[in-house]
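Provided herewith is a single structure, encoded as structure tokens, for subsequent inquiry.
Every protein chain except one is present and positioned as in the full complex.
Chain nomenclature is as follows: A, B and C, assigned in order of appearance, with residue numbering initiated at 1 for each chain independently.
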Amino acid sequence: MLRHTSAMTAAAPATIAVRVILFASYADLAGTDEVTATLPGMARVTDLLDWARATLPGGARLPDRPLVAVNRTHVRLDTVLIDGDEVALLPPMAGG
Amino acid sequence: MLRHTSAMTAAAPATIAVRVILFASYADLAGTDEVTATLPGMARVTDLLDWARATLPGGARLPDRPLVAVNRTHVRLDTVLIDGDEVALLPPMAGG
Amino acid sequence: MTFLTSDSIEVEQLVARVTNPDRGGITTFVGLVRNHQDGRAVTRLEYHAYAAMAESECAALVTEAQRRWPVNVELQHRIGCLAIGDVAIAVAVAGDHRDECFEGCRWVVEQVKHRVPIWKREYYADGSDAWVDPTRLATALTPDPLGSVRHG
Partner (left out) sequence: MTFLTSDSIEVEQLVARVTNPDRGGITTFVGLVRNHQDGRAVTRLEYHAYAAMAESECAALVTEAQRRWPVNVELQHRIGCLAIGDVAIAVAVAGDHRDECFEGCRWVVEQVKHRVPIWKREYYADGSDAWVDPTRLATALTPDPLGSVRHG
């Protein structure tokens, strides 16, 4: 709630930069485990995923609705991003 | 089944002797942990319980339907006894 | 090894005996002597058993667990005098998957309570003592040790 409200009451910046981190099979696909994405202000996680599919090597093979964490918390795909967020693309988890 | 059938096809003896063993609170009540009961042939566990209630110190305080084992196996109270059986009167179990 | 022991139960040894490179999980349950029961302070206790029958009942329920689930089961129950914190019972169940480990372990613990002739005498801080009757506790279920018994 705090994230959304602050993004809406402040003037939205023209662009934001988010740190995208990749793990396991996604890192293997992309050939990297970290990249910076520049997105329009008020971009959502879904926008970041569109960017990743278009930009990252192997990005087209991301599932329709991958698991995503923002700043180390599982989030819904309609979450609005803000400048400086750490966005993690999480392959299916296999702990335990 | 074997117990019942053999008892019915052989001539039933006039009396049988069974070894009655008592544990925990029942042994405390009776003041002993072993006694021999002489019962009519074809007596059932219920008959043994009647005998115990009438004969053993504290026997009147046995519950209506105590747990009983014959020869180390849990049995129903209508089980027919045969000569030489080991009949255990089991207070509520409290293992684990 | 017998299922009943008057020595300390070595949980790690039970676990080691069910461990196998083919098994992916182990669920263990350890029952300990608590310092309280039904609001009374407990100082120590004694477990007594109908030893011959307790051994055969434990063997039967371990065999049955291993027939119901694809698991390896080890079980020990302490008898004699126990202090607070002592291990009273330990059950270790190894299986391919966590489902059968948890289900099998839980089932064995319940079966021990319902079928195995063991009794517990608690000694209280006020100097009194009593045989524990689980059927009189508020949380009691009626035991049915005859679930799988043939008629006499």
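The rule is simple: a residue touches a chain if its C-beta (ideal position, glycine included) is under 8 Å from a C-beta of that chain, and two chains touch if they have at least 3 such contacts.
As the structure is a computational prediction, the values presented were derived from the model and not from experiment.
Although it is not drawn here, the omitted chain touches the following shown chains in the complete assembly: A, C. Here the missing chain is touched by one residue of C:S8, C:N35 or C:T63, and it is C:N35. Those residues of subunit A that touch the chain absent from the view are 1, 3-4, 21, 23-25, 28, 44-45, 67, 69-70, 72-76, 78-80, 88, 90-96.
In the full complex, subunit C contacts the hidden chain through residues 11-12, 15, 19, 21-36, 84-85, 96-98, 101-102, 105-106, 109, 139.
To be clear about the criterion, only the chains that are shown with their structure count from here on.
Work out the mean CA point of subunit A and of subunit C, and you get 51 Å between them.
Averaged Cα coordinates give subunit B a centre that lies 26 Å from the centre of subunit C. Shared contact sites, meaning residues of subunit B that touch two or more other chains, are absent. Not a single residue in subunit C touches at least two other chains.
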